[in-house]
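Dumping the structure here so I can ask a few things about it.
With one protein chain withheld, the remaining protein chains of the complex are depicted in position.
Here the chain labels run A, B and C in written order, and each chain numbers its own residues starting at 1.
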């Protein structure tokens, strides 16, 4: 198979099975803490693993669209950050991640107590990383799949 | 040309040239006022015309990503609402608009004083409407194109 | 959870575990046989199951892009048909499926002997169905993931 602009990496098997370097976790947490939007949304990093990051936020009227459901833009924000940080976990040296583009299908209105957005690396390369995201609205023990994303991230040298 | 799930409408020539029924403008403004997320973002309806809506919001640290630029999710939220309301202006009777899916390319980091998101109908149908959105970061007299969106909206009966 | 324009269906567990009504399989095969493009590409229906369809086609110079790899448009064509027919398997009465929109990330150049495009339903509704597709280039026992798609299909009454 000829060389590509993507460099092969193994796709992470599961978030649980992948121990992660403490320095990388710290880098993700530091960057996340600097995202003003995440603080404004009340969002938290719920999981950081190799190639996988989960972000949770409360569903509140101040983040709603016109019918009281979570605004699509807030769902996208959580998915975008989850995907970006999932990409960052696979970058070994100092780097930053920017979103090139993203596409999301909204599968159901998001209501309930909280939204969990999970980002996962589909293909990581030296320059570009493709991620997939899935968002779930949670209410007690119920969990509904409300959105699915496909996104392209680019690595930018830090500094 | 055979019938399609899209019903032909003329594409709006420009926002300026299209006078709009007052009832439709009122419907857009009422719905917008119910979007908690737009209030939280400090967003305002900057323009409502036939098949075209503009939304403006201030670029502030509380809406940032890790480098201080406006978070992609906030850019998407503004574009999504602008596109949804642009679609709503072409629906004559009681209806609501939901986002089926959206895709956005981020062209440059958004910094400056404010973001203006413009949504425009590309093709309107009885059920589905395709919209295009473009977002600009403004600083004084400068205007930079920071994102472009392509989105599909669906009409849902109100109530 | 409030009603949505999507109607819940269970996501198919796996292609193997889902027996399918013979009439639906016949409907898919009849429609596929009418796709001139699939015949021109030498494509075949490799699998038809509930909510899942696979299409295979030979990788040949006459379908290449400039470097000899399979043209992205041909990869998309196979994924699009696989997704459309996956959606059709979940429609019980006479219906046709049209593609509203699709988004694909190309993960690696497609070379080798054949391409297998798999389409799967993510969410099926009365009007709209969201599908995911993945394409693999195969060479002997090797299989490479070359593309991933997210697409929206709409049901149109037949006739």
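Please note the rule applied: a residue touches a chain if its C-beta (ideal position, glycine included) is under 8 Å from a C-beta of that chain, and two chains touch if they have at least 3 such contacts.
The structure displayed is predicted, hence computed values, not measured ones.
Only one of C:53, C:86, C:102 or C:144 touches the chain withheld from this view, namely C:102. Of the options B:36, B:51, B:84 or B:112, the residue whose C-beta touches the omitted chain is B:112. Across the interface with the omitted chain, chain B contributes residues 1-2, 4, 6, 67, 69, 103, 105, 107-109, 111-112, 122-123, 130, 132, 137, 139, 144-145, 148, 150, 152.
Counting the whole complex, the residues of chain C in touch with the unshown chain are 31-32, 34-40, 60-67, 71-74, 76-78, 80-81, 96, 98-106, 109. Looking at chain A, the residues touching the absent chain are 5, 98, 100-101, 103, 127-128, 130, 150, 152, 154, 156.
Throughout what follows, only the chains that are shown with their structure count from here on.
In the contact between chain A and chain C, the residue numbers used by both copies make up over half of all numbers at that interface.
Averaged C-alpha coordinates put the centre of chain B at 31 Å from the centre of chain C. If you average the Cα atoms of chain A and of chain B, the two centres end up 24 Å apart.
The distance from the centre of chain A to the centre of chain C, with each centre set as the mean of the Cα atoms, comes to 27 Å. For chain C, the set of residues that touch two or more other chains comprises 103, 130, 150, 152.
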